[in-house]
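Only one protein chain is missing from this complex, and each of the others stays in its spot.
Now for chain A:
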Amino acid sequence: MSLLTPQRPSEGAHTHSGATMVPDASRAERTASFEVADFPVPHGREEEWRFTPVDRLGAFFRDEPTGACLQWEESLPEGVTLSTLSVPQWRDLGVPAPQDRAAAAAAAHSGGVALVDVPAEAELAEPVRIRLTGTEQDLVHGHLTVRVGRFARATVVIEHAGVADYSEVLTVLAGDGSHVTLVTVQEWDDASHHLGQHDVVVGRDATVRHIAVTLGGGVVRLNTNTSYTGPGGSFEGLGVYFADAGQHLEHRLFVDHEAPHCRSNVEYKGALQGETARTVWVGDVLIRASAEGTDTYELNRNLILSDGARADSVPNLEIETGEIEGAGHASATGRFDDEQLFYLQARGIPEDEARRLVVRGFFAGVVARIGVPEVQEHLMAVIERELAGGGE
């Protein structure tokens, strides 16, 4: 009887102030290149691929165009334009280079970059909405750039659904003083695979919120990399994921603090239900010698709802200067707490409702931070549906 020894979530939280922690290989030394050939095909034992089922992803590493694409539906508030750039034009924007073979192939072979432009000083009343739907399993190279002008305020919601093998490069260029919220929702069918590299370039004094909501897909792996072009930038990385049996959901973040007086705050929360549900969270933060006055915190929590599910959580902080405001991380993975369930049931609340309350409660804080009501409501509804389904 598993109820005999309720396991409390294991807590691993610590805060560093001005301490220096350097792991074996600095995150700064990873290859970044526009050339596919600069990245060997991964075999799965590399540090950055060790959790990923690369054997299911062969198509993503081929160095050739496929011509396939997803179905697009977009809704653009007034003033926002959608146009196409060639790959050389895109590179001329000074965008960050791909950091793995799949991203390099996606950037090279997309055939063109969809550019969403929000003009300077625009204040969008409605989100930009882009819905991408796959209808067959052909590999699609997706290439999107969201450019937000100086002092503009914009929310962009990108939704993914259907069946696809989707290899994606998404670049967010947030102009000086802009406020950008980008939400990416993964609600693929179970057969789908999605590898994405999201680069967030935070302008001077800009505030960017990148929000990943991953609820569906056979394999989803998103790499979100943040860099700052000047001081005063702020990045918030939020994530919510719910893995069912057979799903592998992986989120990797890399925040590269090079400019001084910038801030980053990362909070990812995930639940796992079903024997073979699998999640991975990796949070790398690098505070370079030049980045004095940095303030960073990252947190990942996982809630395991059934036996056999597995969550990996790897926070990693590299600090090369002592002159920082604060740097910390916390990571915890815990089993569903039967004592909480007992307490609620002892007040008359039926078991399924009590479970819903606890899971809702687990996600409540991070969901409230999303700040985009349509996304929050939809996501909680999906999670409740998943709970009702019991992970089958």
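Assume a contact is a pair of C-beta atoms (placed from the backbone, for glycine too) under 8 Å apart; a residue touches a chain by one contact, two chains touch by 3 or more; residues count from 1.
As a convention for this text, contacts and distances are computed from a predicted model.
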Name check vs UniProt for the chain missing from the figure, options "Fe-S cluster assembly ATPase SufC", "NADH-quinone oxidoreductase subunit H", "4Fe-4S ferredoxin-type domain-containing protein" or "Sugar ABC transporter ATP-binding protein", returns "Fe-S cluster assembly ATPase SufC"
Which is it among A:V157, A:A245, A:V358 or A:L387 that touches the chain not included here? A:V358
Among A:L82, A:A97, A:A191 or A:I349, single out the residue that touches the unshown chain. A:I349
Even though one chain is hidden, which residues of chain A still touch it in the full complex? 1, 3-4, 337-340, 342-351, 353-354, 357-358, 360-365
